[in-house]
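As structure tokens, the structure follows; a few thoughts come after it.
A single protein chain has been omitted; all remaining protein chains appear in their positions.
Let's turn to subunit A:
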Amino acid sequence: MTSDRPAVLTLEGLQGLIEALAAEGYRVLGPTRRDGAIVYDAIAGLDDLPAGWGDEQDGGRYRLVERGDAALFGYAVGPHSWKRELHPPHLTLFRTRREADGFSVEAAADEPEPTAFLGVRACELAAIAVQDRTFLEGPQADPHYARRRAGSFLVAVNCGEPAGTCFCVSMETGPRARGGYDLALTELLDAAGHRFLLEVGSERGRALAERLDARPAEAADLAASRAVSERAAGRMGRRMETGGIKALLQENQEHARWDQVAERCLSCANCTMVCPTCFCTTVEDTSDLSGETAARVRRWDSCFTLDFSYIHGGTVRGSTKARYRQWMTHKLASWYDQFGVSGCVGCGRCIAWCPVGIDITEEVAAIRGEKNPESAG
């Protein structure tokens, strides 16, 4: 492959892509089936991919289902997002050591391995772009995120099988990747055979693609790829009306719906853990028994915990109502003020992984005064 013209990889070609990434020095992560879910983990080749597995998702529900075909990427998204890699759940920031005249501070070693992400959905590319704004574009960048981001090679795989919880079309983030990737694949599984349309999105993507055993794409391949995305776009399980959503939420902070949703919400923080854009963290200190050394660890935190808003005298957001309102208003409204984009990419994880099935699209519709969100699916 020698130009930016789309090409076609066979299954062997995809294996070649994984091997080429490994040969380039990347730790290759991709979708794999574990504990009844599709999760991201180290992969060595096609055998590690969840061949023939799809997912069935709804409010509070996630199940793997056998598709009856050989699709390697025939699911939507699982509980993991690439946030785990770029913004790790636990990260030691620095260590201190007691000295004769006090203590010394030493930054913790942070040399993340260059990592290739195989199977990045369009909604996840959007989520990465959202987190770039949080961690790279403020007055003080987060060097840990910056290192991981610079060392990541993104292989998008266009979504062909949106779940019942998906609404990327509403959020204008998918289902087809429109940039932000190094390489993008569309899995094609039709009479012409099991193959992948390969598109180049960056200079290093081009360099890698040139080493692959691929044939130029034909018009039929391109048409088939477009059809996959069009079909996916037409099968969104959910939709969210986003017109005027910032004002809608910011001007309805006392809406009765917040009380109603608070009666269902368990304040468990699952939605924030699975959300690919939620970025909040806390810092914790650990020390050995003698106090000789101590470490400061940053870990994911959630606005659903009582501690999150604690100041001397009490917790600011003591009620579940206030915490749910904070989460949803931040995600869908104040995010625009802070970062110029929505904090929601329409991946639907918060809906599927909510133990009581609270549906963010339904909550928005309720605040709009609509009875039920009109389903496009």
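Everything below uses one rule, namely that contacts are C-beta pairs under 8 Å (C-beta built on N, C-alpha and C of every residue); 3 or more make two chains touch, one makes a residue touch a chain; residues count from 1.
FYI, contacts and distances are computed from a predicted model.
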item	value
Undisplayed chain, where the name is taken from the UniProt record, one of "Heme exporter protein B", "Sarcosine oxidase subunit delta family protein", "YtkA-like domain-containing protein" or "NAD(P)H-flavin reductase"	"NAD(P)H-flavin reductase"
Candidate in contact with the missing chain, chosen from A:150, A:192, A:207 or A:356	A:150
Per the touch definition above, residue among A:10, A:242, A:267 or A:287 touching the missing chain	A:287
Missing-partner contacts on subunit A, residue numbers	93-94, 96, 98-99, 101-105, 107, 132, 134-136, 138-144, 146-147, 149-150, 250, 253-254, 279-287, 291, 294, 296, 298, 301, 303, 308-313, 316-319, 321-322, 326, 330, 333-334, 337-338
